[in-house]
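Note that one protein chain is taken out, while the other chains of the complex remain in position.
Labels run A, B and C following the written order; every chain starts at residue 1.
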Amino acid sequence: MLHFVDSVQEAVVGIKDGSTVMIGGFGNAGQPFELIDALLECGAKDLTVVNNNAGQGDQGLALLIKEGRVRKMICSFPRQSDSWHFDAKYKAGEIELELVPQGNLAERIRAAGAGIGGFFTPTGYGTMLAEGKETRIIDGRGQVFETPIHADVALIKALKADGKGNLVYRKTARNFGPIMAAAAKHTIAQVTEIVPVGGLDPENVVTPGIYVNTIVTVAGSGQSSSTAGKVA
Amino acid sequence: MLHFVDSVQEAVVGIKDGSTVMIGGFGNAGQPFELIDALLECGAKDLTVVNNNAGQGDQGLALLIKEGRVRKMICSFPRQSDSWHFDAKYKAGEIELELVPQGNLAERIRAAGAGIGGFFTPTGYGTMLAEGKETRIIDGRGQVFETPIHADVALIKALKADGKGNLVYRKTARNFGPIMAAAAKHTIAQVTEIVPVGGLDPENVVTPGIYVNTIVTVAGSGQSSSTAGKVA
Amino acid sequence: MARDIAPGSFVNLGIGQPTLVSNYLTEEQNITLHTENGMLGMGPEAKGGEIDEDLINAGKIPVTELPGASYFHHADSFAIMRGGHLDICVLGAFQVSATGDLANWHTGAPGAIPAVGGAMDLATGAKDVFVMMTLLTREGASKIVESCTYPITGVGCVTRVYTDKGVFLTGPDGVTVRETFGCTLEELQELIPVPLKAAAAVGLQDQGAP
Partner (left out) sequence: MARDIAPGSFVNLGIGQPTLVSNYLTEEQNITLHTENGMLGMGPEAKGGEIDEDLINAGKIPVTELPGASYFHHADSFAIMRGGHLDICVLGAFQVSATGDLANWHTGAPGAIPAVGGAMDLATGAKDVFVMMTLLTREGASKIVESCTYPITGVGCVTRVYTDKGVFLTGPDGVTVRETFGCTLEELQELIPVPLKAAAAVGLQDQGAP
């Protein structure tokens, strides 16, 4: 069932300790900052977080890590010039890291949403990141067996939702939103604007409403509201 | 490289005997009838054809089968009230059939385009269609190993192309077009209209031009030109 | 059956008989229909000037689009089914076994040309698989069986069977009778070659998802 809620606090209220939480975004584009802040506020801990990175600077996911709420990160690129909170926890042995090539991360998330039990890919074959994994040669190429990444909750950001929960995104802020929405049991989307049913062209819907459970409007929440009109 | 050609005959000229040819469409929606007619005309034979069905009535794929050009069909639903040409060839032992559950067909085509070496799926587990296939239990569910379906050529129909080969489709005529375009070495698209570069909204492109090699305009070729204006 | 579908559900109605269920859905139920050829928000069959050859259902019948619809390609459409996102699919059947095996795609007769379409994906992927069928064949044999004699579509996938004589729940624990139409449990037991249990009087509506 789809719910429209009035605040980000209300949106995250069901997230439990020990949950696996997917968080959309690549860099700042598509990061649901307000939902992450609400998650921090609600106090859920022992989280496994799936994101491309492991937090930047002193905001969002970085704070969640700093506060010790994240037991494990599944990501492709934790190390950045401003990933100091992750770096500190990692060096102190206080956070677990599952490092996944970015395309395997995307494909494993997609597999979870699509009901695929696992797949073989050439990416990572012969490297450290395939150590301990099943491999086989298919059509002459070495391939690694990768498994789906399911989640309890996804926090994503989109540009607009309609009354059926259909979503459209904006430019490269689309990134992980559509596949995380499909991979999580419960998807929470923050959007800049909610339009009536019929307000999105059915040809242009990116995430069908079947993948969305909770929607909250965050006024001017990135997906640059100033230029959003160009996209509609 | 992308080529715009003037006729469907010119579009199919490189298709060789023995090729694997994917043909888009589900029912009449999205069937590239004019390209199929041109394929019939060009005389290529010993074809393996991938389509959801095995031809209907006395047109398109059904004629290709009738004329003995198709050595093997890979499809999910060959038997229809008007699939008499396939039925006759099949009963005479003159055509090979690989029957694939429709979702496995779609996912195997998608896997080819996405560089996946194979995947496990619960669909078909424990049935006749999994006989002889590798299986394993994953998370308590029986699953079957399925392999990608690659093709030499895809013949698809879209609504519009821009000068970069980006495509948009119309309603349920989208069906197999996007995944076949990605799975084939050479994709030939018939479109109702070609618009200049910049004439499609980048947010709404369904098939990026990287997947398209040859484009031909077929005036009023389905994708109901009468109502097409509504979609733009 | 239509009234057993929870408000807000996403539902796929199989080709043929199951399609008729849509006539009994009310607007208040706010059900969204999926068609596996690439659409959510499918409306009723198209009539006259509404007919558009690019807008058809899985049975290749022209349909209409409701506000809030969306279109997607075949792999995305089957990902919805296979990923467990549909609440219910409704299918016809030749046979259903006591533990919910479904046979509905192939008679297995020699010379028959097999065709499967999306039946196996629906059977395996939907959260609940409802079957709609007459209880008996034309020859009077029960279609609820100990184990299917026709080639199966999916293992242990059916959760409810709606027939002309009663409604049955199937699953790991065998067959439970939820409702009878003009006959007693004992009369049903004479027709059906597997042990039937009577549903408890309360909580019946909650037993759909085993």
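Here is the rule we use: a contact is a pair of C-beta atoms (placed from the backbone, for glycine too) under 8 Å apart; a residue touches a chain by one contact, two chains touch by 3 or more.
These numbers come from a predicted model, not from an experiment.
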Displayed chains contacting the withheld chain: A, B
Residue among A:Arg69, A:His85, A:Lys160 or A:Arg174 touching the omitted chain: A:Arg174
Sole contact to the chain not displayed, among B:Asp87, B:Glu107 or B:Asp162: B:Asp162
Selected from A:Pro78, A:Gly115, A:Pro148 or A:Pro202 as touching the chain missing from the view: A:Pro78
Residues of chain B in contact with the chain not shown: 1-2, 112-116, 162-164, 166, 182, 197-198, 200, 202-203, 205, 208-211
Where the missing chain touches chain A, by residue: 26-30, 76-80, 86-87, 90-91, 97, 99-107, 109-110, 121-129, 142, 169-179, 206, 222-224, 227
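We adopt the following convention: only the chains that are shown with their structure count from here on.
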Graph class of chain-chain contacts, one of line, ring, star, complete, other: complete
For chain A paired with chain B, centre-to-centre distance based on mean C-alpha positions, whole Å: 32
Averaged-CA centre spacing for the pair chain C and chain B, given as whole angstrom: 28
Touching two or more other chains - residue numbers and ranges from chain B: 107, 121-122, 169-171
Multi-chain contact residues (two or more partners), chain C: 39, 65, 71-72, 75, 78-79, 81-82, 125
